[in-house]
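Pasting in a structure now, in structure tokens, and then I'll have a few things to ask.
One protein chain omitted, others in place.
Let's turn to subunit A:
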Amino acid sequence: MELVFFLCAAVKAGTCLLYATLGEIISEKVGHLNLGVEGMMQMGAVIGFIAGFTFGNPIAAVLCAALAGAAGALIYALLTVSFKANQTVTGLTLSIFGVGFAAFFGRDFVGKKVPEAITTFFQPVRLPGLGNIPYIGDIFFNQSVYVYFSYLLVIAIYIYLYKTKWGLNTRMIGENPVAADASGISVDKYKYFNILLSGALCGLGGAFLSLVYISVYPVDVVGGRGWIAVCLVIFAMWNPGKAMLGAYFFGALDIASFWLQKYSLPVSIYLFTALPYLATVFVLVFTSMRKNGNKKEPAWLGKNYFKEDR
């Protein structure tokens, strides 16, 4: 029974990572390595909380968080798509900016409580039917609506990327923008759309922390989880389904030490905090050895496309 509680907590801990990872997958699929995940999550977290606190409406809070994340992504898109700035540096800058943005605007809200209307809206709800399945129901279907929405997103993003024309075009741009451009696809428009969508998802991931996971607004609620999401994209091999598994695995590692400590294992707790990153290193090694192009990074990832150089 304790294992069930643990896995239920792992799903909760992994949900913020799942949103951000899905976002980053979309951005990388279109060829843009956006290291600003942490920053966009921070912006979503703080704006989501401020909106929730001001309006007392969960939908408004979530929408504002998504817009805030997208606004962060817009800065990135302007610099890298339109002005062809270096993607790595721009992303890092966005992360630093987001942390400062959250600290500045969140200052007056530290210690404030999430309004009652929002906490009740996001309380865990046992789904009829699915929630009664033994074990599985307790782990996956006794969660907040915010978590359920992420399940739907995984499916929606999978369909978008692999079953629609737009997804095909998106992936094509990430693999070979020259060919995409030649076949009449509007490269920049696709890039803007996907990067903004990615930012909105990161914003949602941040707001999960400030609106659902924690009930009193603290300083630095995201606390570096954006970087784990960047690792997770590689861990998941750019696949939304695997991102889900990876997010819960990393979520479980995140909280594992608290559940294992009572057994007094002869293992240092520092090892547990390092585990997600160690796992990523292994996955990096494996993916670089792989021959299968489907499970590798998009060929043009991190490279800007200059139409004039064609």
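Here is the rule we use: a residue touches a chain if its C-beta (ideal position, glycine included) is under 8 Å from a C-beta of that chain, and two chains touch if they have at least 3 such contacts; residues count from 1.
Please note the rule applied: contacts and distances are computed from a predicted model.
Enquirer: Choose one: "BMP family ABC transporter substrate-binding protein", "MxaA protein", "Gas vesicle protein" or "Cytochrome c-type biogenesis protein CcmE". The correct choice is the protein name in UniProt for the chain not shown.
Expert: Protein name of the absent chain (UniProt record): "BMP family ABC transporter substrate-binding protein".
Enquirer: Pick out which of A:104, A:162, A:258 or A:277 touches the chain that's been left out of the picture.
Expert: A:258
Enquirer: In the whole complex, not just what's shown, which of A:6, A:55, A:105 or A:193 touches the removed chain?
Expert: Considering the complete complex, A:6 is the one touching the chain left out.
Enquirer: Over the whole complex, note the residues of subunit A touching the chain we left out.
Expert: Residues in contact with the chain left out: 2, 5-6, 9, 13, 110-111, 209, 213-216, 218-221, 223, 254-255, 257-259, 261-262, 264, 268-270, 273.
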